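Here the complex is missing one protein chain, while the rest keep their positions.
Then we have chain A:
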Amino acid sequence: MLDEILKSIVEMEEEEAIKKAKEYLDGGGDPQKLLEVCRDAMGEVGARFEKGEYFLSELILGGEIFKQIMEFTLPKIKSGSVKKIGKIVLGTVKEDVHNIGKDIFKVFAEASGFEVIDIGIDTPEEKFVEAVKEHKPDIVGMSCLITAGVTSMKKTVDKLKEAGLRDSIKIIIGGGRVDESVKEFTGADAWADDAAKGVRLCKQLIGVEG
């Protein structure tokens, strides 16, 4: 049964995947095991994306299926019993009001076992600093779509340095206009322009195999 659920998610069979997941739980299945299978499925979707077999449309649909299954699965799992592999503070940088890239990344990061603290869009530098102080994340993820976001990213990295927090965190930047030169310009540790790569790099940054 779990194998079939995994296959349905990976093959983008939305209705089938949700129906089988419900049946599995109704039949007394272990929600923890279902969660793990869904995570594996999302890992496979990401892997196919990175191989060029899948596209953004599949990442979005896969994320949607995952979210729908989680809605009725997570309440059945005791809070605290789900092991997290790391913590990410995530936000779209100052002056940029777009959330799509950030939200797609968030689903995949959570599906990979990260705890994600989403601090929103148009996020001032100070808010990143405060969030790092408060949540002590392993990673800070900054997203932007518009080109103005690139300079906001640099300013945010600088503010984190000023606050003496830079050495305690890894920084990954992401978004459509981000590349290797933006990484160098901003002083981040890694960059990604898709969610699958972003999550893989986050795992590498904290030393979990990715």
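Throughout what follows, contacts are C-beta pairs under 8 Å (C-beta built on N, C-alpha and C of every residue); 3 or more make two chains touch, one makes a residue touch a chain; residues count from 1.
One rule holds in what follows: contacts and distances are computed from a predicted model.
Student: Name the absent chain as its UniProt record does, using one of the following: "Uroporphyrinogen decarboxylase", "Potassium-transporting ATPase KdpC subunit", "Cytochrome c7-like domain-containing protein" or "Peptide ABC transporter permease".
Tutor: In UniProt, the chain excluded from the picture bears the name "Uroporphyrinogen decarboxylase".
Student: With the missing chain put back, one of A:Ile60, A:Ile85 or A:Val208 would touch it. Which one?
Tutor: A:Ile60
Student: Extract the touching residues of chain A with respect to the undisplayed chain.
Tutor: Per the touch rule, chain A residues meeting the hidden chain are 12, 14, 52, 54-58, 60-61, 64, 95-98, 100, 122, 146-148, 150-151, 154, 176-179, 181-182, 184-186, 193.
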